[in-house]
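Only a single protein chain was left out; the remaining protein chains are all shown in position.
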Amino acid sequence: MLCELVAKGQIRRGLFDYIVDCPDMAMKAKPGQFLHVLCGGDTYLRRPISICDVIENRLVRFIFEVRGKGTKELARAKEGDRLDILGPLGNSFDISFSDETGESSSSVPEGDIVLIGGGIGIFPLLYLSKSLPKKPKILLGFRDAESMALVREFSKSCEDVFIASDDGSVGHKGFVTDLLKNSIESGNKIERIYTCGPKPMMKIVAETAVSNGIDCQVSMEERMGCGVGACVTCTCTLKDGSRKRVCKDGPIFNASEVDFDG
Amino acid sequence: MLCELVAKGQIRRGLFDYIVDCPDMAMKAKPGQFLHVLCGGDTYLRRPISICDVIENRLVRFIFEVRGKGTKELARAKEGDRLDILGPLGNSFDISFSDETGESSSSVPEGDIVLIGGGIGIFPLLYLSKSLPKKPKILLGFRDAESMALVREFSKSCEDVFIASDDGSVGHKGFVTDLLKNSIESGNKIERIYTCGPKPMMKIVAETAVSNGIDCQVSMEERMGCGVGACVTCTCTLKDGSRKRVCKDGPIFNASEVDFDG
Amino acid sequence: MADLSVNIAGVEWKNPVTTGSGTFGFGREYAEYFDLSNIGAICLKAISAKPRLGNKSPRIAEVTKGMLNSVGLQNPGAEYFLENELPWLRQFDTKLIANLCGSTIEDYVEVAEILGNKLDMFELNISCPNVKEGGMAFGTDAKMIEEITSKVKAVSKVPLIVKLSPNVTDIAEMAKAAEAGGADAISLINTLLGMKIDINTRRPVLNNNMGGMSGPAVMPVAVRMVYQVRQAVKLPIIGMGGITTGEDAVEFLLAGADAVSVGTAGIVDPYAWIKVRNGINDYLDKNGYESVNDIVGKLEMNN
Partner (left out) sequence: MADLSVNIAGVEWKNPVTTGSGTFGFGREYAEYFDLSNIGAICLKAISAKPRLGNKSPRIAEVTKGMLNSVGLQNPGAEYFLENELPWLRQFDTKLIANLCGSTIEDYVEVAEILGNKLDMFELNISCPNVKEGGMAFGTDAKMIEEITSKVKAVSKVPLIVKLSPNVTDIAEMAKAAEAGGADAISLINTLLGMKIDINTRRPVLNNNMGGMSGPAVMPVAVRMVYQVRQAVKLPIIGMGGITTGEDAVEFLLAGADAVSVGTAGIVDPYAWIKVRNGINDYLDKNGYESVNDIVGKLEMNN
């Protein structure tokens, strides 16, 4: 679908903030879903980019980092250009919580909802943070102070924002997963964790969650072809040995079922 | 070399008139030479386009018809864009005429100089017509009145303009080569013919010239790779059986030496 | 509107466009984008007698105007397919082609037997470069091609297409071997074996190191091979490799393909199949042909 790029922002060098006009997608989009974007130039395949936010049932926002050829080309787009995008694709974060009777519903959970994002994995968490039955706490991991993004926005949509950085230039020096462990150790009751970020980070989050009996949803990343579930090139391995399509069966999986080394 | 497109004109549907700023090329360009243009988009090889005119030792003009992918893409360029162009390439029309002593010089010939152009072959003749020691006569062949181009400009740079069209909607109904034959039959003394256009047209011009003992230079067209003489993909066959590179040994050849069926 | 129908080994397709096996799953996903009854046939992803896991990810790498894949024939097995996928697929008015894979000749025979006559055609995939056993190993040796073709043909209740690998010295010889083995049609090309290296990690991008190349980049090789096979055998040919537009498809038809298959182009654009079908029709209309059969093999050689 051709969607007009109505606002192009740049958060920092190499990090772009795009808003496209496409009511069709905006109306359908759920947190955790992604867009599949044709970048043009010398690239051939589409590039998966998470939906970061949905505005007024009409605009879809996504934020991407320039990594290679495709994102570099995408960064050249100008306001008014029409981008060829498929979406919204994939499943979504499950934002329903079961009440006492055990029935899944949209009841408000008692304990904390914790979001844990690292690097480019923080972007899908914004729309999620706005869609939950109650304000979550968010733990954000960055390389350094320079590479922070969306912190002000998360401060609004979240109850609390905790930050870790690799070099300690902002927040806790160390892994964002340390923050999670601290929180659990200090006795906070966590109802559910949602996480998106580098595989090693998510692996620790998943292990921590599972070993503490906390429900946890992870957003997986994999190289993709079609993005719609047909080519079966984007699989991740589950603990039962089966291989699932990240684009269609995911990108959201239950942390307990993913084999991060598979 | 990157050259700014400083003026983009459109003569008619599918026929574009470009002026690029490149003093280097303008200073060197001789009539009959061509540019080798990178068109972008999904194309890979460059496209050869004749130099149509040189303006004030600084600007180079070329006119091209949209035929396929490359020219279609080139037609999308906007003023201010920088085009990647190699040139000027190839040899050039010989515009020196020998005087009585037989020495080649720039003396003014007695008889007529006749230019014969058909279709997109008329474009290199403009700069040529302005570079000759005396005003030439020009015979132009078009499909129909609709596809006429440059006639007003040729009226200025030439002594006379004669037109033929396939459907008779303008000028003589029939081949431009008929005009040449008529002219010869009516006893005009022709000193030299320069021709550029479709192969069948040039073949008749060449035969007519040779059988009437008229010196004739033809501008050959062939699919090209490098454009500079290295890949030897652009050959035409000469009557002696040898194969010459249109891009480097040509595009201008003596009519008597070309084997049009080779 | 020209007559687009073609007859491939006795099976009537309403138009000459099918899907590249493995690029179209079992059809469910693209059914959300267009009515599957619009294409002549659906060639389903490879099916083996038993379920297969396929290879580890990454299974895909982008290359210049194309891609490499190393899926490795992941599929839920023939019985699961018959129970859970086929009934759904039968709602569409189109022909269904099962792409058969296995590690041994017995595997291939077994899957053909399980599927019986429940599909319209079989395509013997002896050209997959992404599996250690079977696959391409069968498809690059003429004797093996003849043997496996005849054994599968012996149990096939529906016409048998043999899909050839382009990773061979002499494609015509392979086609002749398939013909000798009793193939009812030939399809080509499967993917060209390629490798893409990540110069930062200094490792191949694909977890499986090498993979099969497809997409526009391979098209000139595919067209050449279709032409060579057309000269070598009388069987109907399904041509593929990089087809993205109606014009591309027409090149294959002129070279001698009776039908065409679109794979990778659809991975990029879900409407590619429909666009190719419409583009073929446009070419026929524009050039005054009444039927697609009028252009099949109508290439004139220069000398």
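Here the chain labels run A, B and C in written order, and each chain numbers its own residues starting at 1.
Assume a residue touches a chain if its C-beta (ideal position, glycine included) is under 8 Å from a C-beta of that chain, and two chains touch if they have at least 3 such contacts.
All values derive from a computational prediction rather than experimental measurement.
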Q. Thinking of the complex as a whole, which visible chains are touched by the chain that is not shown?
A. B, C
Q.
One chain is left out of this view; which of C:Ser5, C:Asn38 or C:Asn207 touches it in the full complex?
A. C:Asn207
Q.
Considering the complete complex, identify which of B:Leu45, B:Ile95, B:Val151 or B:Val210 is in touch with the unshown chain.
A. B:Leu45
Q: Could I get the residues of chain B that touch the absent chain, sorted low to high?
A: 38, 42-46, 70, 86, 222-226, 228-237, 241-243, 248, 262
(Q) By the contact criterion defined above, which parts of chain C meet the unshown chain? Give residue numbers in ascending order. (A) 63-66, 68, 140, 167-170, 192-197, 199, 202-204, 206-210, 213, 216-221, 223-224, 227, 242, 247, 250-251, 254-255, 283, 295, 298-303
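By definition in this document, only the chains that are shown with their structure count from here on.
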**Q.** Shared chain contacts [chain A and chain B, defined touch]
**A.** none
Q. So which chain is the furthest away from chain C, centre to centre on CA atoms?
A. B
Q. When the centre of a chain is set as the mean of its C-alpha atoms, what distance in Å lies between chain A and chain B?
A. 60
